[in-house]
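Every protein chain of the complex appears in place save one, which is left out.
Chain IDs A and B follow the sequence of writing; residue 1 opens each chain.
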Amino acid sequence: MKFNNRNVWISEKAKIGDNVRIGDNTTIYDGVEIGDNSIIADNVVIGEPQNSYYNDESYKNPKTIIGPNSLVRSYSIIYAGSTFGRNLQTGHRVVIREETSIGDYSSIGSFGDIQGYSKIGDYCRFQSNIVIAQYSEIGNYVFMYPYVILTNDPLPPSNLCKGPIIGDFCQIATHSVILPSVRIGVHSLVGANSTVSKDVADYSFVVGSPAKKIKDVREIISKEDGEPQYPWPLRFKRGMPWEQIGFDKWKAIKNLD
Amino acid sequence: MKFNNRNVWISEKAKIGDNVRIGDNTTIYDGVEIGDNSIIADNVVIGEPQNSYYNDESYKNPKTIIGPNSLVRSYSIIYAGSTFGRNLQTGHRVVIREETSIGDYSSIGSFGDIQGYSKIGDYCRFQSNIVIAQYSEIGNYVFMYPYVILTNDPLPPSNLCKGPIIGDFCQIATHSVILPSVRIGVHSLVGANSTVSKDVADYSFVVGSPAKKIKDVREIISKEDGEPQYPWPLRFKRGMPWEQIGFDKWKAIKNLD
Partner (left out) sequence: MKFNNRNVWISEKAKIGDNVRIGDNTTIYDGVEIGDNSIIADNVVIGEPQNSYYNDESYKNPKTIIGPNSLVRSYSIIYAGSTFGRNLQTGHRVVIREETSIGDYSSIGSFGDIQGYSKIGDYCRFQSNIVIAQYSEIGNYVFMYPYVILTNDPLPPSNLCKGPIIGDFCQIATHSVILPSVRIGVHSLVGANSTVSKDVADYSFVVGSPAKKIKDVREIISKEDGEPQYPWPLRFKRGMPWEQIGFDKWKAIKNLD
């Protein structure tokens, strides 16, 4: 049904890997490199020229690298000048601006708005409608739920600009706002509709506006079976690198504590 | 101005009713059935193949049924495998995933994100930017305002997955979050920017994070005329099935209490 080569435009200065499928009405600009076996769906724009393109006649599109086995869903716009690891997945209509770096096996849900100049690790899963302000740093295995916002301007409008720093394994529930330069420790859980205004220690469960620590996440019990729910990788493995061997063994191999 | 048949692609395996208008740059995939007198605007995708399409060579697009007199606005994406009643209306850029069932005369505002595997009744009106998590159940005559989110994972990430159950005639004000498996009784009102974490009795007005019951909705007085504002169907009729005869008569005919 798809991939009929209808109204497709691919720059001669783009490098398309082996076995890549490119959807109808899609545009691939100069300097884009797409890894083998990737799928770029319909109505997608990869390598969108940065703003200076419109005014600077000497503008040259910087490289945009999409790793192998990636799937970019329809109507997404990815600016020139970003780098993505292998097995990237995006939902529909994401906008990812320049100078974004995303690791391997991460996914960005539909309507996601990644404003550029940020670093996102491996195996992150962002659900729909997240906003990542410029100069944010997000670790590995971080999950965010719809309408989470990372901000970067402490006293708007200022010329300061410093995003949050989110530790590995964090879970940020829906509609939460992380204020500028806040550092959230590893394995923390932010409850729904929270405003996180201060640094959060490792393994904290915080909630509210402003968010306060309720307890250690390791004290949260699953209603399903009465066992501790966190650290979540002990219970949740789907698509994670510890899927086959379990989190404890995997950690030992990786030398994590 | 519209409907110039420019860059349109319609599968031979789709059934298009009488007097259907299909906008430019629109794509209709296999197995789609569009009822008479419907309008599918520009840049729309109907019957978007499900994810397994990309990897499974035996994939066959399931049926997608859109009732008569519907209007799907531009840039919307509707996945294969959902069913919509008559007089569906969508705004621009909605995404509706598979296994969604929506009744008659319901509307989904622009940027709506309906994640599939959910049931939505008749005469619902969702304004822009709502998110409906998988496995949600929404009754009839339910109105939701911008950025309302229904969630489904109580201890993220878990393998549990149970959306809220929203009773008939509920009103959910802007930016509110309904937590997983919460049941909201009929005729309730959720105030703006609330987080509903517990079941809500019929006819309740709740607000806050976590939401607390303030009063019975029938105690809320309109500033306009000093009369009770709720149950709202006594005062609001536009486009509703009681528009001609009034809510009380309509209820009597329908045998509702």
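Just so it is clear, a contact is a pair of C-beta atoms (placed from the backbone, for glycine too) under 8 Å apart; a residue touches a chain by one contact, two chains touch by 3 or more.
This structure is a prediction, so every number in the text was calculated from the model and none was measured.
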Option from B:90, B:115, B:129 or B:204 whose C-beta touches the chain left out: B:129
Identified contact with the non-displayed chain, of B:110, B:181 or B:197: B:110
Chain B residues that touch the omitted chain in the full complex: 1-2, 4, 6-7, 21, 24-25, 39, 42-43, 71, 74-75, 91-93, 110-111, 125, 128-129, 143, 145-147, 171, 173-175, 189, 192-193, 208-209, 220, 222-224, 229-230, 232, 235-236, 238
Those residues of chain A which, in the complete complex, touch the missing chain: 7, 9, 11, 25, 27, 29-30, 43, 45, 48-49, 53-54, 61, 75, 77, 93, 95, 111, 113, 115, 129, 131, 147, 149, 151, 153-160, 175, 177, 179, 193, 195, 209
